[in-house]
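Report on the structure given below.
Only a portion of the chains appears, each positioned as in the full assembly.
Chain IDs A and B follow the sequence of writing; residue 1 opens each chain.
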Amino acid sequence: MRRTLKAAILGATGLVGIEYVRMLADHPYIRPAYLAGKGSVGKPYGEIVRWQTIGSVPKGIADQEVKPTDPKLMDDVDIVFSPLPQGAAGPVEEQFAKLGFYVISNSPDHRFDMDVPMMIPEVNPHTASLIDEQRRRRDWKGFIVTTPLCTAQGASIPLAPIFMNFKMNGVMLTTMQSLSGAGYPGIASLDIVDNALPLGDGYDAKTVKEVTRILSEVRRRIQDPPLEEVTLDATTHRIATIHGHYEVAYVTFKEDTDVHKVKEAMEGFIGEPQELKLPSAPERPILITDQDARPQVFFDRWAGNPPGMSVVVGRLKQVNRRTVRFVSLIHNTVRGAAGGGILTAELLVEKGYIDKR
Amino acid sequence: MRRTLKAAILGATGLVGIEYVRMLADHPYIRPAYLAGKGSVGKPYGEIVRWQTIGSVPKGIADQEVKPTDPKLMDDVDIVFSPLPQGAAGPVEEQFAKLGFYVISNSPDHRFDMDVPMMIPEVNPHTASLIDEQRRRRDWKGFIVTTPLCTAQGASIPLAPIFMNFKMNGVMLTTMQSLSGAGYPGIASLDIVDNALPLGDGYDAKTVKEVTRILSEVRRRIQDPPLEEVTLDATTHRIATIHGHYEVAYVTFKEDTDVHKVKEAMEGFIGEPQELKLPSAPERPILITDQDARPQVFFDRWAGNPPGMSVVVGRLKQVNRRTVRFVSLIHNTVRGAAGGGILTAELLVEKGYIDKR
């Protein structure tokens, strides 16, 4: 029998932190044991948290005291989940990994270290082996594994089976992202009421950069065209939604490509999490809807089981013989962050990188 | 000297009706003389109108009584502006045209009659000559001229100079449209708070159909590729903005095309309204912004002079050698409806279709 793993959640009162707490409260073998915060240390979690998600603070957790982000106090912690903000995350995560902690990070700071996996468990599980190199090069007992930007995940999960199977030539993304993706306080209300807020060149570029890396790690069945010849572009925005990134993708191909086959590829797509029946793996990472005006952010962001772990794809259309259009909807703080982190942890347990004893 | 033309505004209390009233209140030679409504006949306009625009009900108009939509009462009316809703508009407009009225319609009902112009004055002014055929075929003294769907205008105005000058191959549009485009009561609040509302296949299709017709009427400088070989597609949505349709366009070309030249073509684009210095013609129909996160709906929808008559284009980017990205923002009830209608009327006056004496 598996022992329970004790998890520390850094930034536990943040928008991703609360999803870790919510999902781990019912987890079969990972327990939210150490809730780290800043500014609220010493206070009962339930009193100070902004619970901007479904349900309410789980019993038994509401009374836990928020603790400092201090590895010396975490002797019995097995996994560290780090949804810390950019800049703050980097040095903290490194410190933890050096001290032997297994760190699963949702933060961008180490995503492009060459020996750090940036993982979507269904898409590039084999990149877990980078951990071996990481430890060797850095002489660490612990490690850092990251998950990609929520926006990049919303695109990459449906694009993975397409790039695996078809001669994809280009992807032109337009996003309508939710406010929670920017953290709290994040987006100013005066930027978003009666407005759409373009996120600008920097955000567009990082989305493309991450999608590019993920696709480079997909196990393709065809080799043509090479990724360098595929054009990827993104135009990113926030709108006044609380959770859920909605993305419109126009995909072009080098040869005639049938939208029904593209649909089949997405619908049938599963990966190691499904094969291994990991506890947080949805039956299907991609759910397809045929309804005309769906998915919709409000109604579909919690799709899948666990809720919010499936990306919903819809509005599939054959634009011309070599162009297909679809839209995707991802729950950015669940599949795109906390849920993705937990699924990654579960995979690393199976692969032996996290000791289950 | 020009005499003043008396205009009737049908649906004068609607969202487009109020922009007609606002713009005509200061017009040099068209006067809002007859305000037709339904359900509010006999009441003072200023008391019952929902003035969902800038400023307040113009003095001298607030006290005008709302009148029935009855041609018998409109003896001295010179122009009829009809922003009536789909379905209602068709027969009413026909009745008026038969009786000799000059009808400028923002409604879809007659847009695809083969002898009815669907006009953006800068883009396809020569289609005014369809009026001659219309009168001949139908034996009417009056006529119907339409303006295109606001969404189609937001795309077509920037695409016109591109299609005129470059070997455009395809356009993939994603829209974030405002609530006023659907009229009042229009979109239910529960469809739009914390949501993005896909408009579905029907709306996508009519957008493409109208853009296609407009491009077919552009005066091109090149003939390749023929329009039939150009792929046009649209994925349309509403978001919680009050006015202003924001559209992201990915444009592909048959040959290498420099984004700077595309920019120049848009920036330099003018048409007959500018040459004729029509009173409601903005100096430039397309204003280009180089700012990173602009245009924004809240801040840029009233661009140009008269306010709201220029389309703002920004975020121009060379995606690859044959792909360019830009976004456009159009004030849907001004340039995309009432303002477009007034500019059309001004053009028809100059062309002699509306008698100026």
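Quick notes
Here, contacts are C-beta pairs under 8 Å (C-beta built on N, C-alpha and C of every residue); 3 or more make two chains touch, one makes a residue touch a chain.
Worth saying up front: this structure is predicted, and the values here are computed from it rather than measured.
All together, the complex described by this structure holds 4 copies of its single chain type, of which 2 are visible.
Rule of thumb we're sticking to: only the chains that are shown with their structure count from here on.
Centres computed as Cα averages put chain A at a distance of 42 Å from chain B.
For chain A in complex with chain B, the residues that touch the partner chain are 170, 172, 174, 176, 194-201, 231, 233, 235, 237, 239-242, 246, 248, 250, 252, 292-294, 296-299, 315, 317, 319-320, 323, 325, 327.
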